[in-house]
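Data block below; observations after.
Only one protein chain is missing from this complex, and each of the others stays in its spot.
Let's look at chain A:
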Amino acid sequence: MFTEIMQYILDLGPSVMLPIVIILFSLVLRMKIGDALKAGIHIGIGFVGIGLVVGLLTSSVGPAAQAMAERFDISLKVVDVGWPGAAPMTWASQIALVAIPIAIAVNILMLVLRLTRVVNVDIWNIWHMTFTGALVYIATDSYYLGIVGVIVHAVIAYKLGDWFAKDTKEFFELDGIAVPHGTSAYCGPIAVFVDAVIEKIPGVNKINFNAVDMQKKFGAFGEPVTVGLFMGILLGLLAGYGVKETLQLAIQTAAVMLLMPRVIKPIMDGLTPISKQARKHLQSKFGGQDFLIGLDPALLLGHSTVVSASLIFIPLSIFIAIILPGNEVLPFGDLATIGFFVAMGVAIHQGNLFRIVISGAIIIAITLWIATQMIPLTTQLAVDAGTIAADNNILVGAMDQGGSPITYLMVQLVNLKQPIGFVLIGLFYLFCLFLTWKRARRYQLSVKE
């Protein structure tokens, strides 16, 4: 009887099942029934919304990308749904049910053992860790390995928060804060590596471009809807569309840019009560000077150099996607927030745009290459979440988190399909992590003196 009930609930699909889980969870946290109900409904609405927008994205940009790819004999035919697409799919995965308590438990354990100073109060970004777990689960069919994936990613994420504490404090002037997860943190070590290499090249290590205020110069052209519009026009022209179809496509791409955060915001609305509770409990136990509060990388995106770098990387990412051999992912969903990929790099390079462009280009190239390898698993995640239908052969990719070395290495580790890629990315990323650790240690010693 019990298994039958459980099976029935699982068969309801994530847009029904997860709201039920959230409602129960909220009641356990002693919320009022009305509020708990509202939290649950919002989560469900978020899943419905992202299904609609990803549907619009794949039906408008998808065919255009394919037509463009055929015309120019390039391989860019899979659309990047970005973090606004990947996060809801991840929350809809079966691993998500246990990921929040597990990520918090790992955090508490590390705090108790004094392995980290990061108190992560940012529940939303647990999706990054969950994504790794969900893909490991899809690749191996083992729920336990999926959970191990969440745990490993969580440990690395909290350590990254510790290691980049110098940058959040000194460059971004966010005292007592860490940015442990999300794209900025895991891309940081690559920037540390590039910085160390450039330091060793005479002449090149003297080059320093400072950011001019590009936001003011570009004005409306840097806004997501305008980016979406131009992206649509460009795609339409390259796909050989007529004027009418091109303009229609451009309005659709602009619509996706505007609608994406708006349709998934309800998911955050549903998570907010849990977020607040977690924050309260964690802070009452681990508050004070010795700890860093772990927060979203969105905090970093306001810095003027990050804003300038974001504007540069919108066209640059598309350019890299075109010239990178073997890449199949067309950047789209992450373009509006491409700054997430380079934000930590901006601090590591002390705002030097020359270095930011170099390390960012390497980060984007690695991200696109990995995201291409991950297309089958990302697509399966989207199908499982009900975001896209299984039978119409739509493929999706996701730069943000689908292109993460941590996720790639974990998936390959448990289900080795690409030994060469695994060894190369593995050695490179481990070396980057090692440099990051050494850099953080040097900083700690200098602080003590």
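Here, a contact is a pair of C-beta atoms (placed from the backbone, for glycine too) under 8 Å apart; a residue touches a chain by one contact, two chains touch by 3 or more; residues count from 1.
The rule is simple: contacts and distances are computed from a predicted model.
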Next on the checklist: According to UniProt, what is the chain that's been left out of this complex called? Choose from "NADH-quinone oxidoreductase subunit H", "Putative ABC transport system permease protein", "Cell shape-determining protein MreC" or "PTS galactitol transporter subunit IIB".
Outcome noted: "PTS galactitol transporter subunit IIB"
Checklist outcome for this item: The one residue from A:D122, A:D195 or A:D384 touching the chain left out of view is A:D122
Checklist entry - For the full complex, which residue in A:V307, A:I320, A:L381 or A:I394 touches the chain that was left out? => result A:V307
Checklist outcome for this item: Missing-chain contact, candidates A:P261, A:P315 or A:G421, resolves to A:P261
Item to check | Per the touch definition above, residue among A:I43, A:I102, A:V118 or A:L174 touching the missing chain | outcome: A:L174
Checklist entry - Among A:Y241, A:F340, A:W369 or A:Y429, which residue is in touch with the absent chain? => result A:F340
Item to check | Touch with the omitted chain, as defined above, among A:P297, A:P331, A:G360 or A:G397 | outcome: A:P297
Checklist outcome for this item: The missing chain sits against chain A at residues 83-84, 87, 121-122, 124-125, 172-174, 176-177, 215, 219-220, 222-225, 261-262, 264-265, 267-269, 272, 275-276, 279-280, 283, 293, 295-304, 307, 310, 336-337, 339-340
